[in-house]
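Shown next, in structure tokens, is the structure this report addresses.
A protein chain is absent from this complex, but the other protein chains hold their places.
Lettered A, B, C and D in written order, each chain numbered from 1.
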Amino acid sequence: MTLDLVPLTPWLVLCAGILITMMVSVVRVETRRPAQVFTLLTLAATLISALSSVAAEPVTLFGGAFEASALTRVTLALLSGLGILFVVGTSDYLTREKLHYSDYYHLLLILILGAGVLVSSRDLVAAFIALEVMSLPAYTLAGFRRNDSRSNEAAIKYFILGGAIGAVFLLGTSFLFGSTGSTNLGAIQAWSRSSGGPDALFRVGQVLVIASFLFKVAAAPFHFWKPDVYEGAPVPVTGIMATIVTSGAFLFLVRLAHLPEWSDPAWAQNLAEMKLVFRLAAGASLVIGSAVMITQKNLKRMMAYSSITHSGYLLLGLLGTLEHPEQIQSVLVYLVGYSLMSTGVFVLLSLSQAPGDSGVELVDVTGLMKRSPALTFLWAVFLFSMAGMPLTIGFFAKYFVFLSSISGGEVALVVLAALCTVVSAYAYLRPVALMVMREADPGAAVWDARYKSQIVVVLAAAAVLFLGTMPNAMIHYLKWIPLIR
Amino acid sequence: MDYRLLAFFIFSTIAVLGSLMVVLKKNPVASAFSLVIVFFSFAGLYALMAAHLVAALQILVYTGAIMVLFVFVIMLLNQDNPVEDLRASSGVFKGFAALCTGALAYFLIRVALLAREVTPRGSLNDEKIEELGGNVRVISESLFSDHLFQFELTSFLLLGAIVGTIALAKRKTVKGEAGT
Amino acid sequence: MESSSSLSFLLTVPLMGALISLLVPKASQRLYAIFGSVLFLGLTVYETASLLFCKSAEEAARLAIEHRLDWVPDLGLSLSLRLDSVSVWFVVLNALVAVLAFSTRGIWYRKSPGLFTGLGFFLLFALNAAFLSNDLIAFYLAYESVFIPMIFMVGIWGVRQKAASVFRFFLMSFFGSILMLVSIFYLVREGAVSGAGYSSHLSDLIRVASGLGPERSAWVFLGFFLAFAIKVPLVPFHGWLKDVYTNAPVPATIWMSAILSKLGVFGMIRFVVPMFQGVILEHQAVLLSLAAISVVYAAFLAIRSSSPKTLLAYSSISHLGFVMMGVFSMKQAGASAAILLSAGHTLASGLLFFLLAQVEERQEGLDLNTAHGLAGRYPVLFTTMFLAVLASVSLPGTMNFAGEFLVLLEAYPSSALWTAVAGAGVVLGAVYMLRFYQQLGLGSPGSSGNGASGSAEAAGTGDLSGLDLILVIGLMGMILAGGFQTAIFLKGN
Amino acid sequence: MIAFEPWMMLVVSVLIFCIGLFGLIVRKNLLVMLMCVELMLNGANLSFVAFSKMHQLIEGHLSVLFVMTVAAAESAVGLGLVIALFRTLRTVDSDQIQLLRD
Partner (left out) sequence: MLITLLVFLPLFGFLVNGAIALGSKADSKHPPAVLTGAIATLAMAGSFVLALVLNAKLRALGGEPMAIEESLFSWIRLGTHSVDFGFRFDRLSAAFTLVITGVGSLIHLYSIGYMSHDSGVARYFAYLNLFCFMMLNLVLGQTLPHVFLGWEGVGLASYLLIGFWFRDGEKVRAGQKAFVMNRIGDLGFLLAMFVGFHAVGTLDAVALGQSVMAPKLAMLFGVLIFLACTGKSAQLPLFTWLPDAMAGPTPVSALIHAATMVTSGVYLLARLQPVIAGSPATIALIGGVGAATALIAAILACFQSDIKKILAYSTISQLGFMFAACGVGAFESGVFHVMTHAFFKALLFLGAGSVIHALSGNQDIFRMGGLRKSLPFTFWTFSAGWAAILGLPPFSGFFSKDEIIHDALVSRHGSLVLSGVLLFSALLTAFYMTRLYVLVFFGDSRLSAKEKAHVHESPFVMTIPLMVLAGASLAGGWFGAPVELASYEKAVRAPASAHTLVMVLSVAAALIGAFVARARYSRNTDSEPVLDPFRIDRFYGQVFGRGVYRLSDAIGRVLEETLVQGFLRGTAAIVDLSGNLIRTVQTGSAQTYLLMMVLAVAAVVSWIFFGVTGYGKF
């Protein structure tokens, strides 16, 4: 068996980059700069190679276990791009908090690799491994402030729940294997066309694997870990989880949602069943996320609930893909948009010098308008975008998932989502109101506006605004990316 | 009586009882040793299904590596005796947990039992495997052909685990260590 | 008039205005804002004059400009702009209101004035974009964008419980508009299902909407209706209005009452009525009753208001109830009359808020439960205010009368009962507007004992004069001219 | 006469899985909780092999191998985390780690 490595280039670049970076940091132990530089180089190279080969013919490799297609390349590019933003944007934070180790970069790179490979996996066992490749660094990074009990707690909670859910995924995989005789998605798909409908084993297995990925994207009722972990983990790690981990996991969830060939009439009832599952998960995520979000005082924790609602919106997009697979574009647009605004928010959060890492409380942003109008403006851009206000990418993100979901016939759910948007808008606008309307509280944290992290925020804000007014720049490319099932 | 059935009953009973002991023993060391028992009986169950390589690795990896690690950590943290501060969960909580997991187990078993009459999708029965050179050979060939991707991926998994563990296990931050 | 140039002019100039305001020094921001908005008003009128003053419906139809700019071609999303005999009025009023709002004086010209003028020009832009949109998604975008400057204006320069009121304002409006968005999506999707591809252009959606069955159509209508009913607002949906009108800085109040509310009217006339004729006709009695109840209910609330701003806020609801009666009369003449009355209300209520601000500059702590007797001290100011009050009670000869008369005339065949109920608002209007005027201007000053004398700010001790007076006289002139030359509004009949 | 059939393994597999799950829920010692995770993984492994046998396929065996690797890596990291936690909190009691909550 000969293996054509050319389609694998972006991933291989990333792998090689990881190894080189690690070697370099072993050689130059006394300083972190080489690790940082090489991480950036690796990610940049991955980004470039992924984007330059986007138009390449989609192929599956390794006996159908790996997919190199436009979708996976774009995702890899997105992930590496986010990685670059985080490396640049949070190095100031790491320095300030004395967390600046080369390990951080190694783990970040491996995490990105895991996420990228997860999206490319067309085999459930491979996906399980990739998931762990992504998760293990994530657990570790969550506990990266080793002397902070909260950080440790976040890591251990994440780990315990993640481990249990990993086992659930595995059991589900074995059930699917038992039902279809394969763990390969392509094979399962092929089987579904001839099987004349699912058996019980398949249906249960399907539910189990999907439940475990609902956990990974923190959709209700598997969302419980998220607020605690987000609150405890260091800010950059929270940002990485919100963007990179969520993107990777969600795109694989889309694959899982398309296990059988839904257009086959024999699967209609199973489709209805799965739709109901997704519908419930989406609805619950939206309601829980937005209702609890407004009760939060800690911004980081609030963003956790916010990301739960975003999982709900993503699930709306996913529901649309069940009927119309081309609606994958809605998920992609949402992921890009959400990642951009999350990047901005978390890098901004890392600028606050709140004592400890308990995170930024609402009181810390009071009177920011007077202290730093520029920061206030940036905050406003990202929070408005999160709320889905027009002229930001947040609007178009919602536009797509709503439209996608309505195309899937989920009108009632979209109405619910719309109402939740209103509720969550309150939570998003409250910090802005405090910045603008309130005088600075004496206990408010100092905001560090000197650091170069602002470059990243400004870039992200510019992207949020640019894509919000000229979305065609992005949509034109994302629109033609098919979901290969 | 079919000796295989007998073996199955023995091994499975040990496994189930052992795992119950893992859960119910107050002492972590006792739990750990119960777990070892479970792993051994699992090896027996694998062997019963002619999964010889898996059975061997079960003992090597789980019993030999993972459990040693566990016991090591237990000792390291002085958690080798039943400690009072390890309060058990409240009765209601336990009962509810038992109910939920029990219900889950019931339904999953019922579902799994439906698959008794499964039509084999492959043809690699025991005879065929012997023909092809035995369990290990067949697995190995598959590992380096169809499952090469997974195999390569595990390398990065291990890499990640190593880096992560090191990062966690490093000593306390030294002042001035951070920063570029 | 070059078609696309005049349209893009209406959008780009305010945006440029917003950008330039960042460069203007703090001290001359007010001058810049007034000058800029007057210039823009002049240019707007000049550019749209032929459409504005044309004689007949045919001519207006010929002069209407539509310009389609592919915006997100991959989604079939276009920036369809349309300037016709409906939108032209709102565009002109928008420019006019900007002049009025910028002419106010207050803390917004002392505390970050650059931001204020910038937001103001941005608001001008967003409103123009909304009024010109002929594509539903584009309209929604513009419609929502209007919130942003509004939130900041109230948030930064508002008073008292500004946060609570701005949240209520925003959340209620957002509630409505996002349901509208869902309705739009539903229509877009229906259009796509029927094979026409994704399009949110009005003409396409009208076709789609007319193809829906009565039941689905009613639900989709509800989404639109709620959005605009909250925006206008009609009565059960008016909970946000009082606080934000009262706590907002004066220019923001002027903008909200004079032109933001017209966004709802415009939306109803431009989008809802053509799309959902069947639904509206089926539920016409209910809709008319809502409008009529708004008139009377808000009037009753206004009668007992102790704060003059609150009174004007409620009177706004009351008058807009008349406008909505015209819209729901489902007649061409009714819609024209609604526009006429909208214009009248824009001028009158803008003027009233403007003059009230002038009074407040001169005397703080106005309370309608005591007589202030300020008319003797500021005869010109109060004479103009009285004229504005007369317009507000729609005395014949004003635009407001012509509008109200026609609106009720057209609504009468649909429901005589609700026409009569709304008519009762005419009586109540006299009660509260005269109370407003009398308690501020008439009676004996000082009888209230709240230290009426000497509390006037140094800046505002004189009577109305200078630019302010010219502006006010100009607006009064427009109200009267419009009251007699109604033909230019009614050519669509 | 009942003969041994691979499907019987499924019963054991699910039982072990659920016992592990139960233990994970009720036990308060983090180390035991990690052990319970191992139990769950083993339960899943068993069903893989059983299905493999039933389908006369070899893939299940391979899956088990990978899962073992993952389990090893996971327990390494998990134990590392427990140690790190123990360093700061001096406890492995899951009830003690509830700083983060609403």
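Everything below uses one rule, namely that a residue touches a chain if its C-beta (ideal position, glycine included) is under 8 Å from a C-beta of that chain, and two chains touch if they have at least 3 such contacts.
Predicted, not measured: the structure shown is a model, and the values here were computed from it.
S.K.: When the whole complex is taken into account, which chains on show are touched by the absent chain?
M.R.: Touch partners of the hidden chain, whole complex considered, are A, B, C, D.
S.K.: Hey, which of A:Asp103, A:Asp123 or A:Asp228 is the one touching the hidden chain?
M.R.: A:Asp228
S.K.: In the complete assembly, which of A:Arg32, A:Arg73, A:His106 or A:Lys157 touches the absent chain?
M.R.: From the options A:Arg32, A:Arg73, A:His106 or A:Lys157, the contact with the absent chain belongs to A:Lys157.
S.K.: With the missing chain put back, one of A:Ser52, A:Ser263 or A:Thr295 would touch it. Which one?
M.R.: Considering all chains, including the one not shown, the answer is A:Thr295.
S.K.: What residues on subunit D make contact with the chain left out of this view?
M.R.: Residues 21, 24-26, 28, 94-95, 97-102 of subunit D touch the chain that is not shown.
S.K.: When the complex is taken as a whole, what residues of subunit A touch the one chain not shown?
M.R.: Touching the missing chain: residues 156-157, 160-161, 164-165, 168, 197-200, 203-204, 207-208, 211, 215, 221-222, 224-225, 227-228, 269, 272-273, 276-277, 287-288, 291-295, 423.
S.K.: In terms of residues, what is the contact footprint of the unshown chain on subunit C?
M.R.: Those residues of subunit C that touch the unshown chain are 168, 172, 236, 238-240, 297, 300-301, 303-304, 333, 371, 373, 375-377, 379-380, 383, 390, 395-397, 401-402, 405-406, 408-409, 412-413, 416, 419-420, 423-424, 426-428, 430-431, 434-435, 438, 441-445, 447, 484-487, 490-491, 493.
Simple rule for what comes next: only the chains that are shown with their structure count from here on.
S.K.: Please tell me the distance, in whole Å, between the geometric centres of subunit A and subunit D computed from their C-alpha atoms.
M.R.: Averaging C-alpha atoms per chain gives centres 26 Å apart.
S.K.: If you look at subunit D, which of its residues touch at least two other chains?
M.R.: Touching at least two other chains: 10, 13-14, 17, 20-21, 34, 45, 47, 50-52, 54-55, 57, 59, 62, 66, 69-70, 73-74, 77, 80-82, 84.
S.K.: If I count partner chains per residue in subunit C, which residues reach a count of at least 2?
M.R.: Subunit C, residues with two or more chain partners: not present.
S.K.: Spell out the part of subunit D that touches subunit B in their complex, as residue ranges.
M.R.: 1-23, 25-29, 31-32, 34-36, 38-39, 42, 45-47, 49-59, 61-62, 64-66, 68-77, 79-84, 86, 91-93, 95
S.K.: In their complex, what parts of subunit B are in touch with subunit D?
M.R.: Residue list for subunit B touching subunit D: 1-2, 4-5, 7-8, 12, 15-16, 19-20, 22-23, 28, 31-32, 35, 38-39, 42, 45-46, 48-51, 53-54, 57-58, 61-62, 65-66, 69-70, 73-74, 76-77, 79, 85-89, 93-94, 97-98, 100-102, 104-105, 108-109, 112-113, 115-116, 118, 120-125, 128-129, 135, 138-139, 142-143, 147, 150-151, 154, 157-158, 160-162, 164-165, 168-169.
S.K.: What residues of subunit A sit close enough to touch subunit D in their complex?
M.R.: Subunit A reaches subunit D through residues 125, 128-129, 132, 136, 139-140, 143, 146-150, 152-157, 159-160, 163-164, 166-168, 170-171, 173-175, 177-178, 181-183, 227-229, 231-232, 292, 295, 301.
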